[in-house]
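Right, I'll just put the structure down here and ask away after.
Note that one protein chain is taken out, while the other chains of the complex remain in position.
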Amino acid sequence: MNTIVAVAKKDLRIEWRTRTLLARVVPFALLVLVLFAVALDSEALLLRAAAGLVWMAMLFSTMLVVQRAFDIETSDAAMDSLLACTAQPSRVFYGKALSLFVQLFALAAVLVTAAVVLYGASVNGNRVVLLVTVVVTATGGLATVGTLYGAVVANMTGRDSLLPLLALPVLAPLLIAASRATEAAFGSQTIDLANGWAWVGVLVVYAIVFGSAGAAAFSPLTESDS
Amino acid sequence: MTVSSTGTPTTRVIGGLALLITGWVVVSAFFITPADSVQGDSVRIMYAHVPTAWIAYLAFVTTAIASGFSVARRHRTLGFDRVAGASAEVGVLFMAMTLITGSLWGRLTWGTFWQWDPRLTTTLFLFVTYVGYLAVRRIDTDPRQRASRSSVIALLAVLEIPLVHFSVVLWRSLHQEASVLNTDGDVRLDGLMLFTLFSGVVAFTLIFVWLVIHRQRLTTLSDLERVVGLDAAITARRAENSAGVTA
Partner (left out) sequence: MTSVAGDTAIRLADAVVALGGFPALAGASMSVERGELVALRGANGTGKSTLLRLCAGLVPLARGGATVLGVDLADDRVAVRQLVGLLGHRNGLYAELTCRENVAFTAQLVGASPNDVDDALQRLGIDARVAVTRAGALSAGQRRRTALASLIVRRAQLWLLDEPHAGLDTAARNELDVILRDATRSGATVLYTTHEVDRAGLATPRTVTLSGGCVTSDVSSKFGVAQ
């Protein structure tokens, strides 16, 4: 537990000092939302697509945040020292995932607000509970898969282009589930509240599966550096 | 040591049989079997489409199982990894053929190249996943490291694909728009059609086995080339001593 918190605090402290999320990722994600609006060119269509667009922007932004999270480990070979200090690489995995979770959760809050402001999406009453649950569970899935595939490509040549190629197909179920559930929370005509909660179930299973797989795979992944 | 071919009597028999049966399937599919009462001649695509889809999935199951064995043996024997890689390469090829034949058939039957049907969508994601797997295998590195990296990705794909399939099924079933799909593509097969289809599956399975054996041996040879090259390189490296490189 100590290691998990230490690693997460270290990552968040570095993020706080460099403010990469605030200065680059948040503007990028907002830009994506604006560009979607320009490309679709229809307010009705935007409102209908709002949930999916929010999560598309989240997926793209996750790639950036994950790359940054592993750049700080590999640029001065700090990951080697970090792993040499701990007997359980899985704790390093959870620590990095926790820090990613915090960052991505903040980003998701910004993007949902932006969807309300820019796309005219609305949330009210008990739909807020669904929305918050969706964001928490989906962000959990993004953080675990992001950390896992960030570690997969961390020591590879050409990792910048490999990360999206490997991680995005894996994130497809999360995108489907999070988009549908968020649609329900936005009060869409095509999906009701109960179905929205069904998708939250998928998100929970997803986060648990990749949370455990990531912890198990982290050790063999980090062995194979050179 | 010189190796001029990766073939052996066994692969020649497999290859010969594959050719023979494929020949029969081509003749039967185009000239002997009847056209479908609803779909007409387009049903003949099925004789290629169904076997390629079968091989594609067989290939990925093979890759997953071989990767599992490779991990269990801690990549000490690289044979499993080579089979996994060979099988994935062939699988991606056959999956591309599945998607192409499927969308051609879809155009003729449904009027569209693509349907967001769970099976199609899962197949597409499986295809992209294994393209990524092959991209990782292409990174030039020590064979054991290649084995360790790629097996992790192959095993994660085993987790991913059921999740993709399940979520796509759920997505389509909750969708309230009416389905454009009136025919689900099932056809009534008479005995000869069934036999031709079965022959196609056998022929393509033989082709798959033949390709995997050859590809796997080719990887073995190129790994071996590294070893042989290493011998010469060690000798050359040691010779630096007598050249007086010391400071």
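Letters A and B mark the chains as written, and numbering starts fresh at 1 in each.
In this section, a contact is a pair of C-beta atoms (placed from the backbone, for glycine too) under 8 Å apart; a residue touches a chain by one contact, two chains touch by 3 or more.
Small disclaimer: the values here were computed from a predicted structure and weren't measured.
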Of the residues A:Leu83, A:Val123 or A:Val136, I need the one that contacts the missing chain.
A:Leu83
For the full complex, which residue in A:Leu30, A:Met56 or A:Ile72 touches the chain that was left out?
A:Ile72
Take the complete complex as the reference. Which residues in subunit B touch the chain that isn't displayed?
140-142, 144-145, 226, 229-230, 233-234, 237-241, 243, 245-247
Which residue numbers on subunit A touch the omitted chain?
2-3, 6, 10, 13-14, 17-18, 72, 75-78, 80-87, 219, 223, 225-226
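Everything below uses one rule, namely that only the chains that are shown with their structure count from here on.
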Report, in whole Å, the distance between the mean C-alpha point of subunit A and the mean C-alpha point of subunit B.
31
Subunit B - residues contacting subunit A, complex
71, 125, 128-129, 131-132, 135-136, 139, 141-142, 145, 148-149, 152-153, 155-156, 159-160, 163-164, 166-168, 170-171, 174-177
As the complex stands, subunit A meets subunit B at residues 148, 152, 156-158, 162, 165-166, 169-170, 172-173, 176-177, 180, 190-191, 195, 198-199, 202, 205-206, 209-210, 213, 217, 220-221, 223-224, 226
